[in-house]
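The complex is shown incomplete by one protein chain, all other protein chains being positioned as in the whole.
This part shows subunit A:
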């Protein structure tokens, strides 16, 4: 392929002109620095009309609003949780820890009418490990695990990044375990009694 020379602008005045235009550009920005962008949501009329001025957001003092359906920190409405363990299973980083205890009596329904059969003495989500993929919220059968628009939750101690969602105190959890163990024992005893009766007969 034949190459043709690229015509470059040269010459003293051309250079002076381009140097001055550079200076005028920075001067324009310097002058416009009197204005500052206002922190507004993207739907705001003003959002695309602020071409000039400083763009820095003084973050802790001001923040751009996030969408109402923003998907950041997880929240579990424990009253609606049936402790099915699906969320813990799908989590790619294994940051959900669930322990379950079978209930001995009727413990009611979730708000969408599913029957609850298990207590959750432990329901921990480690927000420091979570990658906010949202998989756990899609598998949750009762929609009790959701993501909230809260994105600013730093902690000084990383242990505080583990969120405990259980509504049972350790004592209550212990009590439920005892109850369940007792029921199991009683059932085992009843079974044994029935077996023994059958053998006799």
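The rule is simple: a residue touches a chain if its C-beta (ideal position, glycine included) is under 8 Å from a C-beta of that chain, and two chains touch if they have at least 3 such contacts; residues count from 1.
Just so we're on the same page, contacts and distances are computed from a predicted model.
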item	value
Chain not displayed: protein name in its UniProt record ("NADH-quinone oxidoreductase subunit H", "Polar amino acid ABC transporter", "Electron transfer flavoprotein subunit alpha" or "Xylose transport system permease protein XylH")	"NADH-quinone oxidoreductase subunit H"
Chain not shown: contacting residue from A:25, A:63 or A:150	A:25
Which of A:55, A:156 or A:201 contacts the chain that the document leaves out	A:55
In subunit A, positions touching the absent partner	19, 22-23, 25-27, 29-30, 32-33, 36, 53-56, 58
